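The other protein chains are all here in position, but one chain of the complex has been omitted.
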Amino acid sequence: MLAKLENVTRRYGAKDGVSDLNLSLEAGQAVGLLGLNGSGKTTTLKLLAGLLYPSQGKVEVVGKLPRDARGQVAFLSDSDNLYNWLTPADAERLMRSLYPDFRPERYKELLGFLEVPIKPYGAMSKGQKARLRLAMVLAREAKLYLLDEPLGGIDLISRDRIMQTLVREWREDGVIVISTHEVAEAEGIFDRAVFLKEGRLVLDAMAEDLRQQGKSVKDAFLQVLI
Amino acid sequence: MNVFSTLVWLEFRKGAGWLVALLGIVGLALWAVLRVQDTPFAATPASVESLGLRFLYISLAATGGVVILLLSMVFTSRQDGTLVLLSVPDGSQHLWARFAYYAAFSALFLVLLSVVLWWALSRAQVALSLGAALYLVAYNLVSFWLPMVAGVLLIRQVNLSFALGRMAWLANLVMLVGILNLGGLGILLLGNIAYTLPALPFPTITALGFDINAEVGLLETGLPLELPILGVLTTALFVWLAGRIWNEVEA
Partner (left out) sequence: MWNLDNEAGPIYAQIVKGVERMLANGRMKPGDKLPSARELAAELKVNPNTVIHAFSQLEIAQISETRRGLGTFIRDDVNVEGMKLRLLQEAAQRYLGEVQGLGLTPEDARKALSSLNGQFKENGNAG
């Protein structure tokens, strides 16, 4: 077991971001974290990344506290706020020295596959920005990848490329957790779908099991949320 | 390529325009000081006036430099902000790199201005060796300037990390007052403990042939070592604190 959340509650003032969450992640899985806005997806990812502390319960990544496991966790937030002057080469320089597990060869390959242009970040389109950010994160050799809305609000072709990349980057010894709204499009790449509603886990199922029951992940999503 | 140098490089890339501005100010100050009527100093109103003018230009330059430093720090704030990727290096590394960048270049600026001042004074027959002048500058930098830069970094970090919104002005005011009070406490503390440690020597300054130290007795006691020590401790405290705040929120 690579990571787990045990009876985790995280409070924001009077409200619960997540309540009583139990989730364990096994190596080799691609997990879709699905739910509406405010359902606790980002909170869950941040708890796993060590960016938030649980109000109750315990979070563990590779047997340690998330903060201590940081070297093995790659987190991509849904923010697109990188420096406007940053070129892919600048990003490489940054990543190389800040992250010991960054692999420059893999990075260049990803830049090529994702067709990231050689321009400053500020001059890129939304889709190109998203592809650069993804290349930066996936070029790291981490055990746990946490991607917050990597497909959010970008053009179809970029989304397609990104999904192909996510499939290609699948690792037997790692886990990749993707939170997304684009359920219908992305569902093929999930092994497992975890559904959150108002901070609670309402369904945790293997995607193929759902389909065995005649439901697509999207169908299950709609059922669970209504 | 190590972490520290990359983080300093990062600060440089975020905004280096201010460095050019500072260099320009030094150039301007030098030019202005040179333009002032340059005759050997005599105890006449005209001579005193020209010395005064030189002081004025250098003070203006120093003030301008400080303003530019602050503006630069404020403007690059917009680039630091929402975290996109998780940072493996700790907040303290980020903040020390930031501090090193701003402190080093602003200190260089002040040293250059001080050299201009030293030259102006030497024309007014206020004799002081260059080494002694730099020594005094270093003393002031460590005692006052570096803690101030660190203090500003801390206030800036609080603003960045806590997204203060509407009440930001109040929080900043409180912090400023807090830091000034801290300064006041420092002075009180200094009053009590000054000169308990062996004092640093005060260099010889002569003016118009008179040895100032001999004339104004209290300078014989030298400079308190406690002041720069307090300066170093305060600087380290502020940068450490800023690093912790960075960790709690941005990291």
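A and B label the chains in the order they appear, each numbered from 1.
Convention: a contact is a pair of C-beta atoms (placed from the backbone, for glycine too) under 8 Å apart; a residue touches a chain by one contact, two chains touch by 3 or more.
Please read all numbers here as calculations on a predicted model, not as lab measurements.
Taking the full assembly into account, the omitted chain touches A. Considering the whole complex, the residue from A:A123, A:L156 or A:A184 that touches the absent chain is A:A184. Only one of A:E115, A:D155 or A:E208 touches the absent chain when the whole complex is considered: A:E208. Chain A meets the missing chain through residues 28-30, 160, 163-164, 167-168, 170, 184, 187-191, 207-209, 211-212, 214-219.
Criterion: only the chains that are shown with their structure count from here on.
A separation of 44 Å divides the Cα centre of chain A from that of chain B.
Chain contact summary for the complex, chain B toward chain A: residues 1-3, 5-6, 9-10, 13-14, 79, 81-89, 251.
Note for the complex: chain A touches chain B at residues 49-51, 70-71, 73-77, 79-85, 90, 93-94, 96-100, 133, 136-137.
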